[in-house]
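Note that this complex is displayed minus one protein chain, with the remaining chains in position.
Here the chain labels run A and B in written order, and each chain numbers its own residues starting at 1.
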Amino acid sequence: MKQDYLDFVRQVLDHEVVDVNNFPCGMVDDLEIEGSPGKQLKVTAILVGVGAWSDRLPGLFRFVAQKLFGSQRTRVPWEQVLLITERVKLKSRASELGLGKADRKAEKWISVLPKS
Amino acid sequence: MKKFLEIFLGILTAMGGFVEIGELTFALNAGAKYRYSLLWVVVLGTIGIIVFGEMAGRIAAVKGQPVFNLIRERAGFGAGLVTLIAANVVNILTCAAEIGGVALVWQLLSGFPYRGLILIALLFFLLTVWFFSFQAIERVFGLLGLLMVIFIITGIASGPDWTQAANGFIPNVPALTSRQEYFVYFYFVVALMSSIMLPYETYFYASGGIEDAWNPADIKLNRIIVIIGFTLGSLLAVGLIFVGAHVFMPRQIEAQLPGTAALATASVFGRWGLLIAVAGMFFAFAGAAIETALSGAYNMAQFCGWPWGKYRPPRKAARFNYSWMIIFVIAALIMLTGVDPVSIVEYSIIFSVIILPFTYFPVMLIASDPTVMGPHTNGTIAKVLGWFYLLVITLAALLALPLLIITHGGQG
Partner (left out) sequence: MQKRVRLWSIWLQVAILLTFVAATAFIIIDVRSKPAGKSDLKIVVSQLRSHAAESQLLVEQAAAQHLTSTYLISHTHKLQEMAQSLSKQLNSIKVDASLDVTRTRVTELATALNNFLGNVPQSSDGHSDATAMKQSFADLVSQLIEVENSLKE
């Protein structure tokens, strides 16, 4: 069914992000929107990471979340979005966009175990 | 032939993995306290888990999306995060109880100190989940969990009153002597239903569908497995109620240990009955411990968008693998404090019914959405049953905590 519009809340926000190889690299934790009251709004980037979703929490929880997990966030320009289905697929690999850093760090530790 | 074998194994695995320590305890005590009066709850709970298990499996096959992706998408970040934390607290508590159950069962066979066996169980689970594939784990523990069939045979061999038992399948409330006793009865209704519809089973089942690379052609397989497998699994719960009714009720025993359940099979089948029951409980509890730990890891990874799955090499899903390891460790630490596994699982079962509506509502919405599911959207039966069960579990969620408090955890 062809759609004349994109519902960002329903179709983009809180959806899984995958890179060009369909490898999971986070969730759309927030959106960066440019514009101001009375002017045209434009989505300029998707934001991925603790720093993005923790900002959506109420004050005390945001403080606790950022103390525990940090406030790192990765900005992926909207132009990098290739396709939107159940997942948001990007045009490039995760590493090229600065995504999946925590996975690569975690990979180093687990690689010492046999059969990893 | 290969397809037939796949279906056959899937059914047996679903059946063998149906019972865990909480359901064992609640079903035995349901029979011991109320004889056949709670059999209808087993039917109610089984149909419920079939309805939502089928939907979750169908979504996994059609969209390749597991449950916690859907929860975040449809319920929003806030409600999704609350559900994630609640679901994983319940997973950790249930995992802890199952590890405790395994240690108790090993102690019955070996006589070794309980706390030492908890540490051995922890090592056993870490190594098993690390080295074995998803399919191997599912098959081994699911199929060997079928040793629990000894309880069905014991229940039948102990001479049920079939007419009265048949009446027990019709919803009823027995005549009791005080208001408090009615509260306890309804506590058992909620707890028994919850123990059958535990959310981790749906999370695990749907994630397992993706691990097995299901596609739309597997929808029929999904349907056959949940309907036949879970129905046969519910016979284990019925068997346990019969055992409670025929062996424990006349003696006024309320089972609080896995060893108590084995006494019942020993009384009918002697030493072999005892050993088969103990072995069956080991595989059932161990399977449940692995399912809850993996379910917790699936939940975290799916909510946060991490790569996940046993089908990936561990280094490619590092945070997912850390998650289940951490869950096992936390669960073992909880049991090392000396807390009773049966008490822990009773609380986890009650709290899990509170989060059931948060789990199943997004599943229901997605499965009913034709723009998402295409021709595989919910039919009339699935829609009607789905909405009916949402009402039922919402009511149960509202009653669970008050009943837990009023009845002192079902003690009276």
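Everything below uses one rule, namely that a residue touches a chain if its C-beta (ideal position, glycine included) is under 8 Å from a C-beta of that chain, and two chains touch if they have at least 3 such contacts.
Quantities reported herein were computed from a predicted structural model and do not represent experimental measurements.
A.B. asks: Which residue from B:89, B:235, B:257 or B:330 sits in contact with the chain not drawn here?
C.D. replies: Here the residue in touch with the unshown chain is B:257.
A.B. asks: Of the residues B:210, B:274, B:301 or B:382, I need the one that contacts the missing chain.
C.D. replies: Spelled out, the listed residue whose C-beta touches the missing chain is B:274.
A.B. asks: Which candidate, B:67, B:104 or B:238, sits in contact with the chain we can't see?
C.D. replies: B:104
A.B. asks: Touching the absent chain in the whole complex: find that residue among B:89, B:336 or B:365.
C.D. replies: Result: among the candidates, B:365 touches the missing chain.
A.B. asks: On chain B, what residues meet the omitted chain?
C.D. replies: Spelled out for chain B, the touching residues are 74-76, 78-79, 82, 104, 107-111, 177-178, 180, 251-254, 256-257, 259-260, 262-263, 266-267, 270-271, 273-275, 278, 354, 357-358, 361-362, 365, 394, 397-399, 401-402, 405-406, 408, 411-412.
Criterion: only the chains that are shown with their structure count from here on.
A.B. asks: Report the inter-centroid distance (CA atoms only) between chain A and chain B in whole Å.
C.D. replies: Measuring from centre to centre gives 33 Å for this pair.
A.B. asks: Help me check something: in the complex, which residues belonging to chain B touch chain A?
C.D. replies: Touching chain A from chain B are residues 63-65, 69, 72-73, 76-78, 80-81, 130-131, 303-308, 313-316, 318-319, 321-322, 371-372.
A.B. asks: In their shared complex, at which residues does chain A touch chain B?
C.D. replies: It comes out as residues 1, 14-17, 23-27, 29, 48, 53, 56-57, 86, 102-103, 106-107, 109-111, 113, 115-116.
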